[in-house]
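Missing here: one protein chain of the complex. Every other protein chain is in place.
As written, the chains take the letters A and B, and residue 1 is the first residue of each chain.
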Amino acid sequence: MTAAPLVGTDPAAVTGSPPGGRRGRRFDGPARTAAGFALGAALLFAVAPLTLSDFRLSLLAKYLCVAMVAVGIGIAWGRGGMLTLGQGVFFGLGGYAMAMHLKLADAGPGELPDFMQLYGQLDELPLWWRPFASPWIALPATVLLPMAVAFGLGSLVFRRRVRGAYFAILSQALAAAMVILLVGQQGTTGGTNGLTDIQGFFGYDLDDPVNQRMVYFIIAASLLALLALARQLIRSRYGELLVAVRDGEERVRFLGYDPAGVKLVGYVIAAGMAGLAGALFVPAVGIISPALIGIVPSIEFVIGVAVGGRATLLGPVLGAVAVAWARTALSERFPGTWTYLQGLLFVLVVAFLPGGLASLWVLARQRRSDPAGARWWRRARPVDRAENRTEVSAA
Amino acid sequence: MSQFRGRRILAGAMTLIAAAALTGCGSKTSDEKSTAGVSADVSGDSVKVGLLNSLSGTMAISEVTVRDSIMLAVEEINAAGGVLGKKIVPVGEDGASDWPTFAEKAEKLISQDRVAAVFGCWTSASRKAVKPVFEKNKALLFYPVQYEGLEQSPYIFYTGATTNQQIVPGLDYLKAQGKKSVYLVGSDYVFPRTANKIIKAYAAANGMTVLGEDYAPLGSTEFGTIVNKVRSAKADAVFNTLNGDSNVAFFKEYTSAGLTAASMPVVSVSIAEEEVKGIGTQYLKDQLTAWNYYQTTPGAANQKFVAAYKAKYGADKPTSDPMEAAYVAVYLWKAMVDKAGTFEVEKVRAASGGITYDAPEGLVTVDGPTQHIAKTARIGKVGADGLIAEVWNSGKPITPDPYLKSYPWASGLS
C-alpha cells in the first residue's frame, strides 16, 4: 500500500489496487478531472472575484501563491518523500528575480532603484543586477534560477544518499544561510527591508484595483496550470517511479533505476513551482523580503501541505489556502491568542489526521461504501509504513 | 478519447482565463495617479483608529509595550470626551514580526475597518513594507520609533527621533568628552548600517577614528568574537546600534571580558528602560544611552504619564522613549484633528505644521514640511536602580532634519 488515494485523479493509476477499487465507475478518470478543473476555474474566475472585496481578493491572490508552492511540495514530499524545509529559498529566488526587474523598470532606464541610492551609495548598477533589466532574462530566471540552485544542491546531496531527516535539516539550514546572505548585502539587496514599494507591473500601475485584479487572474490561471502539470506528472511513468523511490529506494536501485536522478527531478520541479509562486507573489503583495524565505515561512509552506494532505493532488492546495486563511482570520479575530489556535491546528491535524484534511474525504467515501466500516480509522491511516522504514534505517 | 476531452475542457478554461485577464487591464504606470483615497468611517458617534504592532514573534518583546501606551493615551482621550466629540475605538492587529503581514494588516485596517489613523510599526522593514499601502490609500500612519532618517512620506508622521536628534547628539557628546576613537557594533539591518554610515561621515569630519565596524545577524546571541575584536581595538568608546536580544548577549559578554563603562563606555541607541530590565543592571551600570525621553525626565507632564502608566499596567513597569513617542503620537493626532476640525486626511495633514504639545519629554512641535517632530536630545546613564539618569541634553528641541541637509559633512550621504 502506498499513500492516500488521490483526490481528483484515478488512484488505480498510481497505487495499483486502491481500497475502494470499485467505486466511481460511472464518473471517473479524465472526465472527473476535467469537471474538477472546470469547477476550480469557475470558483477562482467567477465566484471569488464577484463576491470578494478588493482587499479580500488580494489576500486570496497571496494565498494562491502559497498554494503554488504547496503543489511543488506535494510532489517532492508527498510523492517523493523528500521533506524540503527550504522551499522559501526557491520562493525567494523567484520573488527577488521578479522584484529586481520590476524595481529596475520602476526606476527607468539608466537609473538606480530607490533603496540603492539610499543605502548602497552606488554610482552604477551592480553587475549581477544588470541582466534583470531585460524581461526576457528576468522572467525565465524566476523559474530557471531556483531550478538551477535546486539542481546544484540536489545533485550533491541525493547522489550521496542524504535523505530523510538529514535532508530536511540540511534544506532548513539552506534557508537560514540564504537569509543571512541577503540581509548582509543591504546595499544591493535591500537587506531586511527586502525590495518594497513596487509600483508597476510591465507598465501597469499596481495601485489600480483593476490591475490588481488582473494580477489575481494571472495567479489563479498559473495555479490551475501547475495543477494540470502536477496531475500529468503524477500519472506518468515518472510519477510511479517517484512513489516507488519514496517507498523503497533500495528496491528501485536494485531494479536498475537511478533513485538520485528520480528524486532530483522532483526536487527541481518543486523548486521551479516555488520560484514561479515567488515571482507572482511580488506584484500581488508588492514586497519580497528575507522574512518571506527563512526557516519559519519555509515550515509554514510545509504545514499547509501536511494539513491538506501531502500525497494528494488537491490536498496541498486546499491545505495551503486553508492554513493561510486561518492565519488571517484567527489573527484578525483573536490578535492576542491566535498563535495558540494556529499551533493547536497543526498539532491536531498532523498528529491525528496524518493524511490531512483530504483524508477526511476519503474516509467519508470509504465509510459510505462500506457500511460495516466500524474500523475505518484502522484502514485509513494513509501514510504508509514503508516511507517510515526508509527514514528509520537512515540511521 | 476521454483524455482528449479533458484537454479540450482545459483549453477552454485557459481561453476563458486569458479573456478574463485581458478585459482587466487598468491604468498604466505612465497615467496620472488618481487622487481618491479611502476615507475614514466617521458616520457614527465613534471613530476607529488602527493599532498595528507585533504581538507575536521576535519583535513582540518591544512592540507590546508600545501597544500598551497607545491604549493608555486612547483611554485618557476618551475619558476626556474623545476627539471632535467622538469616542476613539481602537482596532488592534498583530503584525507578527513579519513585514508582509504588516502590509496586509495595514491594508485591512484602512480598507475594511476604515480607520482614521494607524499607530504602530517598529522596525524600519515593517515601516518600509507599509509605506506604499498608506501612500496608495492616502491614509495616515504615526510611527513612534527612532529611526535611520532618509525618509519623508506625506502619509507618515514620525514621532520618534530622526538621526540628527539622537545619533548626532550622541556623537557630539562623545566628542565633547574627548573621545577620539570609536568602535561600531550593530545588528545587521537597515538602521545600524545607515546609522554607522552617518557616524563614519561625522567621524571623518570631526577628527575621530572608527577603529572597526561589526554586524551581527538579527537575533544573534553569540558575541565572543565581536567582543574579542572590540577589546583588542582599544577604542575610546563603542557606539552600539544592536537591537533586541543581541544587546543582552553583547553586554553579558562585554562585562565578562572585563570591559566596563569606565574602561570603554558604550553609547547605545536601542536600549531603553524596558531593555535595561531585560539585560540586568549588573551588566549595564553607568553605560550611556541616547534618547529623547527617560522615565526620570523632569516635568509635570511626565509625572502624570508615568503615574498613569504604572497605575494601569503595574508599578514595576518602566516607561521608555518609544512608549512615550507612541503616547505623544495619539495626542498629536488629536491636536491635528481638533485644529483641522475634521478627520479628513489631507486637512489633518495641512493642519499639522506648528502644532505643539506639552509631552512627557518636554515641549514638542510638529515640523510641517518633514512631518517629523522637533524634540530635545538627551544622553543618559544607566543607574543601579535600572533607571536612566540624564547627564546631558540639547537644551532646546532640535529641528528634525531627516536628510541631514544642514550638516555639511553629511552631503555625500543621501
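Keep this in mind: contacts are C-beta pairs under 8 Å (C-beta built on N, C-alpha and C of every residue); 3 or more make two chains touch, one makes a residue touch a chain.
FYI, contacts and distances are computed from a predicted model.
Visitor: Out of "Urea ABC transporter permease subunit UrtB", "3-isopropylmalate dehydratase", "MBL fold metallo-hydrolase" or "PadR family transcriptional regulator", flag the one the UniProt entry gives for the chain missing from this complex.
Guide: UniProt lists the chain that is not shown as "Urea ABC transporter permease subunit UrtB".
Visitor: Among the options B:Ser220, B:Thr296, B:Thr356 or B:Asn393, which residue touches the chain absent from this view?
Guide: Of all options in B:Ser220, B:Thr296, B:Thr356 or B:Asn393, contact with the hidden chain holds for B:Ser220.
Visitor: In the full complex, which of B:Val42, B:Val64, B:Ile77 or B:Ala308 touches the chain missing from this view?
Guide: Answering carefully, the residue with contact to the hidden chain is B:Val64.
Visitor: Among A:Ala168, A:Ala291 or A:Ala358, which residue is in contact with the omitted chain in the full complex?
Guide: Final answer for the missing-chain contact: A:Ala168.
Visitor: In the complete complex, which positions of chain B touch the hidden chain?
Guide: 55-58, 60-65, 188, 214-217, 219-222, 224-226, 228-229, 231-232, 244-245, 248-249, 252-253, 255-258, 274-275, 277-280, 282-283
Visitor: Touching the missing chain, which residues of chain A?
Guide: 83, 85, 153, 156-157, 160-162, 164-166, 168-170, 172-174, 176-177, 180-181, 183-184, 249-250, 295, 299, 302-303, 306, 337, 339-340, 342-347, 350-352, 354, 383, 385, 388, 390-395
In this text, only the chains that are shown with their structure count from here on.
Visitor: Roughly how far is chain A from chain B, going centre to centre by Cα mean, in whole Å?
Guide: 34
Visitor: Along chain B, where are the residues that touch chain A in the complex?
Guide: Chain B reaches chain A through residues 2-3, 5-6, 9-10, 13-14, 16-18, 20-21, 24-31, 33-34, 55-56, 92-94, 96, 98-100, 103-105, 107-108, 111-112, 123-125, 128-129, 131-132, 136, 150, 188-190, 193-194, 197, 215, 217-218, 412-414.
Visitor: So in the complex, the part of chain A that touches chain B is made up of which residues?
Guide: 29-31, 33-35, 37-38, 41, 45, 53-55, 58-59, 62, 106, 118-119, 121, 180, 183-184, 186, 191-194, 196-200, 203-205, 207-211, 213-214, 217-218, 220-221, 224-225, 228, 285-287, 289, 291-292, 328, 331-332, 335-336, 338-339
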